[in-house]
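Below: the structure, in structure tokens.
All protein chains but one are shown at their positions in the complex.
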Amino acid sequence: MKLKIALFGIAKEIVGSSQLELEAPERQSVADLIAQLRAQYPALNALTSFAVAVNSEYAPEDYCLRENDEIALIPPVSGG
Amino acid sequence: MKLKIALFGIAKEIVGSSQLELEAPERQSVADLIAQLRAQYPALNALTSFAVAVNSEYAPEDYCLRENDEIALIPPVSGG
Amino acid sequence: MNIHLTDQPIDVAAVLASVQDEGAGAVNTFIGTVRNQSTGRRVVRLDYEAYDAMAVHQMRRVAEQAREKWPMLCQVAIIHRKGRLEIGDVAVVVAVSTPHRADSFAACQYIIDTIKQVVPIWKKEEYEDGSVWVAAHP
Partner (left out) sequence: MNIHLTDQPIDVAAVLASVQDEGAGAVNTFIGTVRNQSTGRRVVRLDYEAYDAMAVHQMRRVAEQAREKWPMLCQVAIIHRKGRLEIGDVAVVVAVSTPHRADSFAACQYIIDTIKQVVPIWKKEEYEDGSVWVAAHP
């Protein structure tokens, strides 16, 4: 399936784009997606942390992604 | 010596005036003044507490009053 | 320090402006307003009486004590109203600015808590059927 991933802040700078399209196996987990991104963009490993959001909620690592999910990479937030 | 005592809030209502003039012995203490006022105006005994201020500071009970002190009776405060 | 006792409505925006500071990242403000009820009784309005000179002196002291406890405090404002107030009117505003936020909360809360203990201001609540000097009796 095809996943679209929105990127923000330093993650957008690391990837060089505000959106990423990835080909992923059906029912790929959040943990797998994170591993795939870490391998593809090693600079992500230097971040304090990063999370994945699905449909505006923080997703647990064992969540299985679906093609129409609104996925975003969330580097360490610093609002306020 | 003659003492002038400013009254506020419920103390003013109890005494029926915003200022009281008392004849007091030289070097009367705050504790003595309080005792004198409690005897003269028993309704003061029903208050949660009351303090005496001298020159805008809370005065300790053993402070000896002077004729030119600016004295005030401070019933329980309720500002804010 | 912006410390005042006033019988005029408090301009909250002006109080906030008075604690602006380029070195401050945090402003905490407490606003005390007149509620429509108190201990279950319907309040119609309030009258605040103050021992003016001592009240201002004590407010200033509380601000100085806060500065000793929180030396990083940038600006402090304490404005207290006196006279007759209606429901919703602002009775007191405390505003502090600090570099970081936790200090702004702690200092502002210390100031309002201490004001309520030491500043000689008395509140008389007026109900439809009487009135009470708040806290006067146990």
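For reference, chains read A, B and C in written order, and residue numbers begin at 1 within each chain.
As a convention for this text, a residue touches a chain if its C-beta (ideal position, glycine included) is under 8 Å from a C-beta of that chain, and two chains touch if they have at least 3 such contacts.
For clarity, every value in this text was computed on a predicted model and none was experimentally measured.
Asks: What are the shown chains that the left-out chain touches?
Replies: A, C
Asks: Identify the residue among C:Q20, C:Q117 or C:S131 that touches the chain left out of the display.
Replies: For the chain that is not drawn, the touching residue is C:Q20.
Asks: Looking at the whole complex, which of C:V12, C:A53 or C:M72 touches the chain that is not displayed?
Replies: Only one of C:V12, C:A53 or C:M72 touches the chain omitted from view, namely C:V12.
Asks: For review purposes, identify every residue of subunit A that touches the missing chain, sorted by number.
Replies: That gives, for subunit A, the contact residues 6, 8-10, 12-13, 46-48, 53, 56-58, 70, 72, 74-80.
Asks: Contact with the hidden chain only, please: which subunit C residues?
Replies: Touching the chain left out of view, subunit C contributes residues 12-13, 16, 20, 22-37, 87-88, 99, 101-102, 104-105, 108-109, 112.
One rule holds for everything that comes next: only the chains that are shown with their structure count from here on.
Asks: What's the distance between the Cα centroids of subunit B and subunit C, rounded to whole Å?
Replies: Measuring from centre to centre gives 25 Å for this pair.
Asks: Where the CA atoms of subunit A average out and where those of subunit B average out, how many Å apart are those spots?
Replies: Between these chains, centre-to-centre, one finds 71 Å.
Asks: Going through subunit B residue by residue, note those that touch at least 2 other chains and give them in order.
Replies: In subunit B, nothing touches at least two other chains.
Asks: Could you list which residues of subunit C touch at least two other chains?
Replies: none
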